[in-house]
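Pasting a structure here, questions to come.
Just one protein chain is left out here, and the rest sit where they should.
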Amino acid sequence: MNPQQSTKSKTQSEAKPLTMAAALNRAMRDALTENENVVIFGEDVGPLGGVFRITDGLNRDFGENRVWDSPLAESGIIGTAIGMAMYGLRPVVEMQFDAFSYPAFEQIVSHVAKAHNRTRGAVRLPMVIRIPTSGGIGGVEHHSDSSEAYWTHTPGLTVVTPSNPTDAYSMLLESIRSDDPIIFLEPKSHYWTKEPEATELEELPMNKARVVREGDDVTLISYGPTVALALKTAELGAAEGLSVEVIDLRSLSPFDDETVGASVRKTHRAAVLHEAAQFGGYGAEVAARVTEREFYHLASPILRITGADIPFPAPLLEKFYLPNPERILTALNSWNWED
Amino acid sequence: MNPQQSTKSKTQSEAKPLTMAAALNRAMRDALTENENVVIFGEDVGPLGGVFRITDGLNRDFGENRVWDSPLAESGIIGTAIGMAMYGLRPVVEMQFDAFSYPAFEQIVSHVAKAHNRTRGAVRLPMVIRIPTSGGIGGVEHHSDSSEAYWTHTPGLTVVTPSNPTDAYSMLLESIRSDDPIIFLEPKSHYWTKEPEATELEELPMNKARVVREGDDVTLISYGPTVALALKTAELGAAEGLSVEVIDLRSLSPFDDETVGASVRKTHRAAVLHEAAQFGGYGAEVAARVTEREFYHLASPILRITGADIPFPAPLLEKFYLPNPERILTALNSWNWED
Amino acid sequence: MSTILATPLPIELPDVEPLRLIGDTGKAVPAKQRHGFEIPELATLLGIYRSMVVARRWDTQVTALTRQGRLSTYPSARGQEASEIGTVSAMSPSDWLFPTYRDSIAVLTRGVPTAEILTGFRGDWHCGWNPHEHATAPQATPLATQVLHAVGFATAAKLKNDPIATVAFIGDGATSEGDAHEGFNFAGVWQAPTVFVIQNNQFAISVPYSKQTRARMLADRAIGYGIPGFHVDGNDAAAVYAVVTAALDRARRGDGPTIIECLTYRVEPHTNSDDPSRYRDASEVEKWRAKDPIERLERYLVSEGALNQSVRDEISEAAEATAKAMREALNQEPKLDPMELFENVYVTKRASLQAQQAALQTELDLDGDSKK
Partner (left out) sequence: MSTILATPLPIELPDVEPLRLIGDTGKAVPAKQRHGFEIPELATLLGIYRSMVVARRWDTQVTALTRQGRLSTYPSARGQEASEIGTVSAMSPSDWLFPTYRDSIAVLTRGVPTAEILTGFRGDWHCGWNPHEHATAPQATPLATQVLHAVGFATAAKLKNDPIATVAFIGDGATSEGDAHEGFNFAGVWQAPTVFVIQNNQFAISVPYSKQTRARMLADRAIGYGIPGFHVDGNDAAAVYAVVTAALDRARRGDGPTIIECLTYRVEPHTNSDDPSRYRDASEVEKWRAKDPIERLERYLVSEGALNQSVRDEISEAAEATAKAMREALNQEPKLDPMELFENVYVTKRASLQAQQAALQTELDLDGDSKK
């Protein structure tokens, strides 16, 4: 069966998942069903269903040869996944948290990202590296990192992150079907957020950003865990008479210059939100590239509203670190709005 | 003997080194002499003196207990250096090339960067991680990476890089004396560049940027291997009537906002140069932060003139990848100079 | 001699039972099965027993309060007291311990105050104690990384002719990480005075030993590093204490590192958020609960006449006092100072961080004002 034949929307509409966790689970289930080369392995992804239960039931339903627990070694997981992908399988592996992908850094940066280029296109590595990312759940040290800047700076990697169940489903399925290796960042604080009943998001390829709320005064550029934050800020802003356009980037690499550029040319102002530290963070790329392209349309510098340049705090202190709507609005008010 | 008592300038003037390699060697020699807690280890840094011979003679002169070859494992080198630094030693370790520091990524990001913060200042890790960085020497795959963006995005790390022998000496000595862990990037293409006889650079703390050439029309922000490139471009520019100010950042983290800001407020235009890929590269931070601070002084967007968003090319193709003076001048000419 | 190891291994190596000095039922193992080790003196064992009882009570209390949501997370070491306490009881105060998240009771036994241990699990800061004050490193979360720290620390001490040793705890799962290997190997080459105590509790979260490695036993790893390896009954505090003591002596004598595998079992869930019903039978857990290390040592002490009612009472009281202190520590509101977030990122102050700190202070001040 040709995986491309099954249409995403059909599979999805059959049973619309309510939480992002359920959506991700369904995407893997559908991928396992549609393509016998899809395999899933990693730490605790088998009978336990992963520490977040995202692979719940898959080991039971597809068996040990399709979904299994590996020994506890991240470089080992990525390295063996590379070999499997070279063979022709489509491994979907889980790093338990961002910080626990670091032991696999060399395999990801020196091999996953480079094998296709190294071999002039002869070796493809169709693999997905799922990483529950970011904070907001009061995790102890090493459980709340945001690692996107490391991956997005690495040529050869594609980095995407959904912010809602609909996207989680379609983007994960698209990632598994992709012939490129994909870093798939799952905002863990939103695993259990339910899709508002009313939402009927349009299907969109994963390399496109989405305008999730229209506005005129300022463009808030967000992704993964900060999309909900941006929307909340927009609500508050509206109450104060500020019309905020919210963009969900969805794909961090590649970056959708068109969608973002169009918005900024309309609003003339923009801010980018993320949880990671600011210095050299992903927001730097967003600010730099949008400024390069839209400088003469900008009324004020692009703001970065992000985590501070400190290690992610202990659980009881994370609220001081994470951007919040008030902080964002204060930052926006720092602009000279007379210009 | 208190290491802080010996003045840098004195030791240095005794025998001014000619190449950066010799300067670095002398800095380590002086550090080993002045402080018995300094130790040096890593792959091949003993009798061989390192693959670039930067530790030449140190094992012979200081013995196996001060300078020695470790087993071949980068995580092992960093991890054991952490333990030694906890004990009170000041390890100076070498990663043979940027790409071979990646196996140590977890130890660097999750421990080196975080131990002091984790323990509320109780545990200090005075260690220096030397990394020969960047391309330009026709190295085969994995021998020409520029890893600075990974380190500079990591709170807790200090990242510096010299561009000339004088700085190489003083900055390495200052790094070894520092109580913070330092990532010390050595532009390998300049190891054998000799200091022009005439140069008498002033001593400068390593956290300060240096204006290495004054100019009025544009600020070229460079560091490590791109400083010489920037200077060459400035020469060419001068011939065309373009007055280029060249800044050598020296410290990548922290960033010297004052020196760079002052220059940009004077020239109203800036470009940042580096070898690493552009997307999410260090130049993004430079462009973003300088724009944030100096937006109303900027006549045009800050340009990033960098490597392309591709893996570092094979030796015979690197010349197409590395920025060159013509490319830089062309880029500068892309600005609307009428503004 | 020219025998060769060039045949499949199962043929070469004999079956092995873990070393034990006191059997399941609390009886001393016959001398000829003790492989040269002696049962520690009663006074020593009584001290260990006392620490184990106190630790169990403390662990139980922490677990209960974690279930109530008072702590962010807590990985219990219930059932592993013989390994945990047997090990640290063999250490001298100046030897350094490199523990993991699992080893809170070992840290407690080292003398770190309750409140300082709970800091990390409650979430007011990452590490609550000053490692230099207690010769105890922060509890490592990134698996196996601490093994290398222990080797580096020990090597530094050796270079300085400082006669201390280090002990690194590591779990069975974590031995699969590259860092474990690098640590064992560096220690062998450098003859670092380090004792590696592998607590093989047979699970890494949900993953059983059989999916972790095909090694007969983890002690076998030692052979590949040219260092001694011991396979010890991890529920026999006497055996753990005796072997760790011998290994520490060896280390201090300059004879290098040792790997000690303590075979035990994690009777509790991995942490409070785990659900073991998904991956193991309750009956297996019950089997191991019956092999309780505290009961075993207690039976031995009783049979040797070393544990009378008044000692028992005293120990109970100490345990209750520790539990009470634990509850009280937790009842103290944590002192949270968001400004501290910026204080120790670097030793050398940074203007940019001070600016971020000031911005947060302004935000909090405004917030305070708006709430007035």
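For clarity, chains are labelled A, B and C in written order, and residue numbers in each chain start from 1.
The rule is simple: a residue touches a chain if its C-beta (ideal position, glycine included) is under 8 Å from a C-beta of that chain, and two chains touch if they have at least 3 such contacts.
Computed from a predicted model, the values in this text were never measured in an experiment.
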Would you list the chains present here that the left-out chain is in contact with?
A, B, C
Return the single residue from C:Pro99, C:Gly178, C:Pro193 or C:Pro276 that touches the missing chain.
C:Gly178
Per the whole complex, from C:Leu45, C:Val62, C:Ala204 or C:Ala219 the residue touching the absent chain is C:Ala219
Touch criterion as defined above, residue of A:Thr80, A:Thr193 or A:Asn324 at the omitted chain:
A:Thr80
To test your reading of the contact rule: which positions on subunit B touch the chain that is missing from view?
43-44, 46-49, 51, 68-76, 99-100, 102-103, 138-143, 279, 308-311, 313-317, 320-321, 326-327, 330
For subunit A, residues in touch with the removed chain
39, 65, 70-71, 73, 75-76, 78-89, 91, 103, 106-107, 110-111, 114-124, 155-156, 158, 178-180, 207, 254-255, 257
In subunit C, positions touching the absent partner:
1-9, 13-17, 19, 33, 35-37, 176-182, 185, 188-189, 191, 211-232, 243, 256
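One rule holds in what follows: only the chains that are shown with their structure count from here on.
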What is the chain whose Cα centre is as far as it gets from that of subunit B?
C
Measure off the straight-line distance from the CA centroid of subunit A to the CA centroid of subunit B, and report it in whole Å.
32
List the centre-to-centre spacing of subunit A and subunit C in whole Å, with centres computed as mean CA coordinates.
36
Counting only Cα atoms for the centres, state how far subunit B is from subunit C in Å.
40
Multi-chain contacts in subunit B, i.e. residues touching at least two other chains, fall at 75, 103, 106, 110, 114, 117-118, 155-156, 255
Hunt down the residues of subunit C that sit against at least two other chains at once, touch-wise.
125-126, 142, 178-179, 345, 352
